[in-house]
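Note that one protein chain is taken out, while the other chains of the complex remain in position.
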Amino acid sequence: MKFERYGIGIAKGLRVTFKHLFRRPVTVQYPEQKLHMSRRIRGNELIWDKDKCTGCATCAKTCPQGVIQVITSVDAVENKYVVEKFEVDTGYCISCGLCIEACPYEALYMGYAYERAKYRREDVIQTNEQLLPSADRLRSGYMYPEIAAQLPRQTLLLERITEEEE
Amino acid sequence: MLINYGYIGLFILAAIAFTIVMLLLPAIFRLVGINPRKPNPIKNATYECGMETIGRSWVQFNFRYYFYALMFIALDVMVVFIYPWAAELRKLGYFGLMAVLIFVFVVVVGYLYAWRKRVLEWK
Amino acid sequence: MMIFNPDPSSVRQMPTLAPDWPGGFWWHWLLFTVIIIAFVLLLVMGYIWLERRAMGRMQARLGPNRAGPFGLLQPVADALKVMLKEDIVPVNADKIVHLLAPIIAFAPVLIIFAVVPFANGALLADLNIGIVFVVAISSISTLGVFMAGWGSSNKYSLLGAMRNVASVVSYEIPVVLSIAGVVLITGSLSMNQIVLAQEIPFILLQPLGFLIFFIGGCAEINRSPFDLLEADSEIVAGFHTEYSGMKFAMFYLVEYAEALVISALITTLFLGGWRGPILPPWLWFLVKVMVVFFVMVWTRTTLPRVRIDQLMALAWKFLFPLALLNLFITGIEILAWPTAIAWLIPVNIAVMVILVLLWSKLFKLGWGRVEV
Amino acid sequence: MEVTGKSKYIYSDSELDRSEGQIIETLKAQSQQPLADPDAWLDEEIDRNILLTTVDAVFDWARRYSVWPAMFAPACCAFEMICMAASRFDLSRFGMEIFRASPRQADLMLCAGTMTWKMAPQLKRIYEQMAEPKWVIAMGACAISGGIFRSSYAVVPGYNRIIPVDVYVPGCPPRPEAVLHGIRMLHRKIAEGHVNIELNPLKAKQERLKDT
Amino acid sequence: MSIALEHYLILATVLFSIGLYGALAKRSAIVILMSIELMLNAVNIAMIAFSRYIVPLMLTGQVFAIFIIVVAAAEAAVGLAITMAIYRRRETIDTTEINLMKW
Amino acid sequence: MTLKTEPFVLNVGPQHPSTHGVFRMRATLDGEVVVDIEPIFGYLHRGIEKLAEERTYTGVIPLTDRLDYLSSMANNLGYCLAVEKLAGIPVPERAQYIRVIMAELQRIASHLIAVGAFLNDCGAFMTPIVYMIREREKILDLFDMVCGQRLTYNYMRPGGVSQEIPDEFLPALDKFLKQMPGWIDEYDQLLKENEILLARSKGVGTLSQELAISISASGPVLRGSGIKWDIRRADPYSIYERFEFDIPTGTVGDCYDRYRVRVEEMRQSLRILEQARQQIPGGEFRSKVPHLIRPPVGETYAHIEAPKGELGFYLVSDNSIAPYRCHVRAPSLLNVTALRDLMIGWKIADLILIFGSMDICMGEIDR
Partner (left out) sequence: MGVTIAFWILAVAAILGALGVVLLRNVFRAALSLVLCFLAVAGLYVTLSADFLAAVQILVYVGAIAVLIILAIMLTRDVQRGSPGNRLQLPAFIVAALFLAIVAFAIFQTSWQLAELPPPAPTTSDLAFRLLGDGGFILPLEIAPVLLLAAIIGAIVLVREK
């Protein structure tokens, strides 16, 4: 080992770490404090607007994974498709958002939630009603600027908004 | 003086006993059934990054280690003389200083020899 | 039975183990044994906590804060959990050695504290060869580590164990020589005498000795830049790769207990031990130990790890010659000016700076093929 | 020192390859169906006496706050795992920053990434070599179902083919918060699942004997 | 019953005999070296015991013991070095297999 | 006389703390010294190229995200360039700028990880990587804002990008550009001159120019050896010829040089970002592209300077909605071929260090 700089390099490094001792940690205490997610967050679930959906299955066809399963029957009276089963295996979905881009009737949204861990494999699969929007299943603004505008502003580490909010 | 060593001796026993008790605790827990124990052949095999070990595990090492140990042993013996000397230098005076200087010098010759012969290096 | 019927003239005054402390021998022993063991364990837990918290802060995060207030119970949780883990003994292992290793690694570290003066007069016993005792006992721990590496019959373990032996073998000498510098000034090997002699903390009188001791001590216990033997990024977990449960916890404890030993030694030898105004001695001791440990954590957070050959070169080609020089310079000073000590402070600091700079220069120039 | 030729290895490469292939094929044949989720505790009512419950509570507390993850990070999700351990999300708050490189000392296998069949035997081995009690979190789509690579010939469709998974965290990759949520669910499982106090050690011992 | 000089001497003799046996009867060079260390240790005990019981103020025995330790260290270093040198050539340290004349 | 030391075979990996994924090195050691090393990979072979053949041209983009998962944006860009070249799709001006901004941000993010991981491999207990991840986190926030994911962006599309950048993006970018140089300086203070790091990495794992060229290395690994080769200059794609920037090179080609080159490249990327930020025009973010792209029969190769080196996509079209063949020229794979030559003769500790300095991403090597 050479001591070209007589330990000055080491001293400089030590100064940097020492300075950090007095800086505010950037940590978010997750379960108590939560960051505002990106307005376009692609959370790990899909949200499906049953009323708008026509059962055209474009989403199912676009999905590179084949995650979406749409089973429809024909309603002869109203001359349209009735969605019998709309199933998304979120354990399989890669949140790529292509289905949302593809849906011609704006019936499919990415979810805003991300805390969707489950104890069982089956629970990860979502069917029909489980896909509908609700109070704790907000829609994300991915591909939907109007929705994005209503969502809270994203917390940026750059700006450290958390600090002010506390 | 010996009384101090009595304390120390008993303390040594206590320390060893304490260590053994600490190690025995899990064994007791296991008897009670709190600690799990489910051995199986894979679990008891050697860990090597998830692979099966290739070759024997008794690694044979390079002889280079020996030189360090060798120098160490010589210098360690030197230290044996240095400590009483250091404790009593004030009374021993310059004569003692000279004596140990010569002593150390001779050993250091060996050290320099080792250095010159580049055995204190890893090639 | 002639053997056991010795000549009456040979029956001499053996010093009896009579009580010399109010309460008698056994009480004295029991009390302080319990105190020391409890103290060491508590302090080690405190260390673990301190390290994780301080390191967290230095890395701009928080560190453990869920288990108990400020995460203070984190080490307790760890200890309990580890105790509840399954104990695995690999089939290939040398089972007896595998079992004995943690004991042999841990017990000596505990034993060292028997002679550390936590307050005026070492608690349990003030040995008049105190510091040699410490040095001697601490060399046993190495054996425990080596046994662990050997007994596991795992390549990484063996590599780690070899590295440990190599580093201990190299750093023992500079460390011991730098201690001898302190002994020169005090003229006594007793730990308590060393503290008593420190009107001025020896860090000022022996700056070079302190530097060598700090670096060498860290290297010997494999801390901060010298943690090669369990270098995560190289040889998995080093010598304790195959250890789980309580046995692993022992090694984990050893790691911190050794750090405690080194900080206690630094405190005693160079920082004036328990001496200090106002506060009670044991508190001073504690504060100093913690400060030393904090410096260790600090360097650990900042510095990269050295390589094994650099580790050895540093010991043999840098620290050892300096330690010898320091020893003899101190010796001459002691003989020339047996009493006037205070004005040696600037001289010694200057000597340190000059020696270190000079040696670094030589080191750089590759004198005697020093470069590695 | 010169070492030349193939003789330097104890086994030849082709031998190693063949044995590896065999191991993988066997494992593949065994792993056609997912393993059952260890979720019995969700329904189960365990009644214990008071003493044991207190002891249990303490033990569970200790286990909960000292879950040391094993480093197991094959693919992309690993970086979210690392981010989770870094300053912004700081895994260490839960006492989890001690990533153990050796599975012997780890409690939790955070499966972060795609598992290929080539890697599967190692996964199984590492999992087996972890000391009890141990948990597994499947992080990301790949770990749950093979994710984007499910249809690939090389990829294991979900870790639960090989090892039992305790918590599934969907996402590709799941955000660090999502994994933290998964970890908190694991905490709950540890607390409520009462890892193991075998109330009847004798019986347990007999069962153990029967197993071996 | 108090411990006297004879106790230490007998102990030293026992250790020495064990070392002697090991040095004569073992095949591994390293074990032979270890046995020799044992013998040296036994001598040390005797030395110090003599010093303690016969000339307690002179410490001559202790000084001797220190020198014996020096010799033991040197002996171990060189002995093991020879062992290793032989091992390097002959791939064995079995003393019965080492036939120096046929090197 | 050579030592009759038994060669001792050690598996480093596949599951090893510092192999950056599942890479396995079968190392033959003599004591601590590496005498032979055999890299074994394939532990992350996920069949990306094969999977690409059964997906639509747009559907392949998520796959490219997972190639080099530390620089997904760059992968997206490279793939989209290839498709555009194949199908002759024009890209609007604004989209070009957005793409450049994203690609350069991604380069910084990727280098942050590379440098951090390298320093971590040196054994600087977590600190550098934790700091660098903190900075990377800031970049990820920007990406997250734009496309809603932190790692697998799936942002670029043939003919542009998937969505317009949100309003708050550019102010945030400004802020980032203002702060980032300071942070880089801080990292330099932390370890640039550290004696231990210098001793560990200078002269270690020297990649000679000839070797670098003959293995067709690229990226910082090549530039570390002192060769001024950067696709952004040598074969400008997108709009890179409009920007001013330097190509930092090393001198010796050792680990330290590679590390420095990466740090300097971050500075250069900031320069490009600065210029792109100034010049970004308004307009469309995506040209009109049919939902399912059907390029004419033919083949094409497009390459970009990804953070790790030359990333190329070779596409063959048979006029269907899916590529007939998609091949990826992965920079890591070619760089890693130098491994054996670099490592022999060094110690285990250096082995990890050299490996770290190559900045390897297994997703890309095994594909």
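Going by the order they are written in, the chains are A, B, C, D, E and F; count residues from 1 in each one.
What we mean here is this: a contact is a pair of C-beta atoms (placed from the backbone, for glycine too) under 8 Å apart; a residue touches a chain by one contact, two chains touch by 3 or more.
Treat the numbers as computed from the prediction; the structure is a model and nothing was measured.
K.L.:
Which candidate, B:Phe11, B:Phe29, B:Tyr47 or B:Phe72, sits in contact with the chain we can't see?
P.N.:
B:Phe72
K.L.:
Taking the full complex into account, what residues of chain E touch the chain not shown?
P.N.:
1-3, 5-11, 13-22, 24-28, 30-31, 33-35, 37-38, 41, 44-45, 48-49, 51-60, 62-63, 65-67, 69-78, 80-85, 87-88, 93-96
K.L.:
Considering the whole complex, not just the chains shown, which residues of chain C touch the missing one?
P.N.:
Listed in rising order, the touching residues are 2-3, 7, 9-10, 12-17, 94, 96-97, 100, 127-129, 132-133, 135-137, 139-140, 142-143, 146-147, 150, 162, 165, 168-169, 172, 189.
K.L.:
Kindly note down the residues of chain B that lie in touch with the hidden chain.
P.N.:
Here the touching residues of chain B are 1-2, 5-6, 9, 58, 60-63, 65-67, 69-74, 76-81, 83-85, 87-88, 91-92, 95-96, 99-100, 102-107, 109-111, 113-114, 117, 119.
Keep in mind that, in the parts below, only the chains that are shown with their structure count from here on.
K.L.:
Please identify which chain has its centre, taken as the mean of its CA atoms, farthest from the centre of chain D.
P.N.:
E
K.L.:
Of the pairs D-F and B-C, which shows more C-beta pairs in contact?
P.N.:
If we tally the C-beta pairs in contact for D-F and B-C, the bigger total goes to B-C.
K.L.:
For chain A and chain F, what's the span in angstrom between their mean Cα positions?
P.N.:
Those two chain centres are 25 Å apart.
K.L.:
From the C-alpha centre of chain B to that of chain F, how far is it in Å?
P.N.:
46
K.L.:
When you check chain C against every other chain, which residues touch at least two of them?
P.N.:
14, 56, 58-62, 84-88, 155-156, 159, 232, 236, 241-242, 245, 301-303, 306, 308-310, 313, 372
K.L.:
If you look at chain F, which of its residues touch at least two other chains?
P.N.:
Each of 3, 5, 8-10, 14-17, 26, 30, 32, 62-63, 127, 130-131, 134, 137, 152, 190-191, 194, 196-197, 199, 347 in chain F touches at least two other chains.
K.L.:
Mind listing the chain B positions that touch chain E in their complex?
P.N.:
Touching chain E: residues 63, 66, 70, 73-74, 76-77, 80-81 of chain B.
K.L.:
Using the touch definition from the top, list the residues of chain D that touch chain B in their complex.
P.N.:
9-11, 59, 102-104, 122-126, 128-129, 132-133, 195-201, 204, 208, 211-212
K.L.:
Which bits of chain B are touching chain D when the two form their complex?
P.N.:
It is residues 31-34, 36-40, 42-43, 45, 47, 49-52, 54-55 of chain B that touch chain D.
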